[in-house]
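Removed: one protein chain of the complex. Kept in place: all other protein chains.
Naming follows writing order (A, B, C and D), and every chain is counted from residue 1.
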């Protein structure tokens, strides 16, 4: 679970704050970082300086925009030669992780996830990224995706920084995939809880049902953002992209393994939730059987004495009519009948 | 969701009207457009002039026919060298999106969709298209497919017009796929509504059932027209067709992504609808349990006092027979038995 | 649906009759046809003449045998060099469409289908065919497969006759696939009917169940004969067979599309039938809930007054015992209790 | 169904008996046969002579061992150069059909099957075979697999004997696949029977359930031994094995078709059994509805008169108390109420 990057215990909030730009041509909040020859040289420098910096081949730049509008991206679009379709996709929620190749850059979308432990709802936060040879531009729709955690990962393995954009992208995706994996893990815990409730003696089947429905829904949503990640990571490793070199390959392979694990986990969870649903149905039907049997038993124990009292209430001179013997007989038969029935049903396990 | 084409806010109705031909050898309504070197030169010119125009290699022509009959297509068939099988398919509903290659042209069928928000029924509108190097001939069965919206898309990105038929086809398919995507979105809203009803305290399970059945049916139908689109778009991008050049490729790739997204969405909706169906079954079985328990509780509360009255109605000299003490005893036992039972069942949550 | 071949409205019965051989070495009924250079020259000529005719390279011969026995096929086997395994397969029902390659000929099995509209049962009729360079020999087990319709298709597009065996086979398979498609269509109508019954106010759930069971069974059977057809048609188009030339390719492509459409249709029908089955279960469980509620309501309305009469039937001097006031009280409480319960249950929608 | 081999009606028992060896170094029963240049020359010759015979390139030898132990196979292992892993597999049940390639020989396992018509249980009988260029050694665990039937198949097509081991193997596998096919057929009959019981008016749902459970279990087991056969036969046809020549290819192709047919059959049976299971559930739920309605109807017909007698049993001076008129009224209301209820329920189809 813990990737090698997370060992340095710096403060993610601080690292993220240091990168915030004070001067930026975009109206939305921006963050910048500049690496030269594998060393972090600058942080929070003005966005406008990026093009000057990029003239130097040994420089790698990271730019992060939080909820930019059309104009914000328009500025970048010209400077980095971004394709209008990619810019369009970065502005509008696209609901599907993908990697698009454009002549001058790559365009990636992925989804960080978080499970609301209380309700079992899955929150997704879209992340778009433009990837060029020297720059990584990340576009976030909201602050859900913790960019500080990404920076922390980058800083925890500085020796990889010399691999440029491939390294930055690895840190980013590693974080995204970890949130997905964590969501799968939380869903598993959620399922485990449900399971315990399932066989509880106190019936709360409606709650189980409601929660398992939510669980299933969250699983469907998680699958939708995790499944295409396999293709995305696989595409990133294509040699013709020159993004992942020989040294980074094990890291991307590791990423790929994580994605597959997350997928396999959601798949097996799906199986489990189906089991829960079907088991719940059988348990309820079993409960109905038990209730029906109990009801019947007690109904009989009441109905038979009622019949006897009816008999002794007839206005015909039955033996014992209006006599003490009759009373004794009535009480006797009522008590005996009741007891016999009680014993029979107890034995048959109907009470 | 919003492709780059939709930014110009022209009036689709007007754009569509301008293209209507006044003079046409076909009896059905026809629309025409002529592009030369990427500029729109003519609109609504006579259908008979098309062959003259096509002599010029730099010309791209669009012709739209609304519900043509055999004769209408017969005229074109000769002029454009259309294959009789393709003409046959254009005339009869074929119920499956496909791309057929004929020696002198391509033949495409696709389906625009619309979800009736009230009933949840899916409406599909077939579109057939003959694609040659210089011409796009669209054949519509009815007016459901909004041709004005297609024209608007074309006009919103005039810079792509120089890519000829590939560009026209892109605008057309982008519109078609968007209607399919919208249908998936509407089905999702429909499912969301169902879900809310599912856990409502007021039971309307039959309505939920009827609507989820309709939802499932519409999903099946949507799948039928969306799934083969993946293959259609993929086939259109084959390099040997020379339809999609290097510059158009990102646009077709984007189209392809949209198709995949629509497919994945319908797939995950299917999962969700299954959950709704199964959950509904469990909820009903739960409701039966609750009803049975309630019924039983009240039945016992009535049956036990009835037994007691039966006892005091016997014509035998039980203690208190015909005496005031008997009355007190009877009322006492009835009230006590009723109360005890009420408390027991209340505690057991059976009432 | 309507292939180009069906335009000429000749009488299929007559066309089929003209081809019947008067003289034949086989005991079973035989039909023959001879095409030379794309023209139909002879019909109903003696089977024994076939080998003479085949000496001419420009001749294509069709021979049809209805329910032949071992000896009948033995005669042909020698003349056409048919492989014993293929002859064996032609004699015995094989239950699976396939195309086998033998050194000197191809062997094909396919199944025409028909849905009994009343019972929903699927009838299949096996067809075997030996395919050589110059001859098509069809073997039918029974008269279910309407050979007249096949002949009509051949005669409706005589311009294709010059493509020899490929053309004859296309007409034959086009007919077979059309019967399969029609069966799918009829199953769809059948499902539609079921659907209407499903939500009918009058419950006929057993009938729905029985019919949906039959529908599902027929679907399974249809799938079994339709699914392998895709492979069969695909194999026939392999260039190394030299059966389907450049000009026939669009026709076989069209056939292939039809097969895929039939497959996709049966697949989506399967989904639909599952929905019907599951919906039926929920509807029944809903019905049980409604019945149980109604029963309970009325039971309470009867049980409470019964309790009251029990009270007034006690042999203890309750207030009003043997007095007119008692009668008024009894009637009063009975009527009031009954009304109150009725109103309560009506409001709760239990009656 | 009937392969070409089964035409000669010899006695399988006798053919099998002729091959039994009188002299053998193995303790278990052994059978031998020797073919030279496609003719059967020797039968039942001593096992020890095999190595001498094999020196002649034109000789093909078959050796069959029934339930051999480690020592028996050890003797052969040396003589034929069998791999210890293969010998190990031949001695222990391996539960999976497979074809393993060893440097000096092939090793095959397959399963003959038989369905117990009474219980629906599937019996499987394992067969292992070592395949060298000149010899086929079959190892059977028990006598379930009818070796006589295999010999009969060999003898029925002696013209193929010149293809050596490939021919012997074909006869063997053809028999094995036929038993599997027959099992599928018997399961189909079994399912058909179940189906009839399903809609019987007399409910025997538990029996249906038990049998359909058994059916499903047998299907799972059949699938387990049939599915891998496709791969086994396909592997045997690989040209680099030099086992199946040009002339035998159609025969192996036919075998392959049989395997696929058996697989498709089990698949469609699976669908059918699922339908039976689900239909049974709906039928039961329907039955519960019918019972509940009937019960309710009769309960009402008894409860209402009981209420009336309660009324007339009250010890209050109701009109007609202790009078003849009262009796008439009581009888009248009881009969009328009973009749009215009976008619109402009859009309509503609740009785």
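Quick note on the criterion: contacts are C-beta pairs under 8 Å (C-beta built on N, C-alpha and C of every residue); 3 or more make two chains touch, one makes a residue touch a chain.
Just so you know, these numbers come straight off a predicted model, no measurement behind them.
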Contacts of the hidden chain among displayed chains: A, D
Of A:120, A:171, A:310 or A:326, the residue in touch with the unshown chain: A:310
Hidden partner chain, touching residue among A:90, A:272 or A:329: A:272
For chain D, residues in touch with the removed chain: 83-86, 88-89, 92-96, 98, 100-103, 203, 205-206, 209-210, 212-213, 216-217, 220-221, 223-224, 227-228, 277, 280-281, 284-285, 287-288, 291-292, 294-295, 298-299, 302-303, 305-306, 309-310, 312-315, 320-324, 326-327, 329-331, 334
Contacts of chain A with the absent chain, listed as residue ranges: 1-4, 195, 198-199, 246, 250-251, 253-254, 257, 260-261, 264-265, 268, 271-272, 275-276, 278-279, 281-283, 285-286, 288-289, 292-293, 296, 299-300, 303-304, 306-307, 310-311, 313-318, 321
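Throughout what follows, only the chains that are shown with their structure count from here on.
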Starting at chain A, fewest touch steps before arriving at chain C: 2
Copies chain A and chain B touch via same or different residues, half shared test: different
For chain B paired with chain D, centre-to-centre distance based on mean C-alpha positions, whole Å: 44
Multi-partner residues of chain C (at least 2 other chains): 278, 281, 285, 288, 292, 299, 303, 306, 310, 313-315, 321
Contact graph of the chains (line, ring, star, complete, other): line
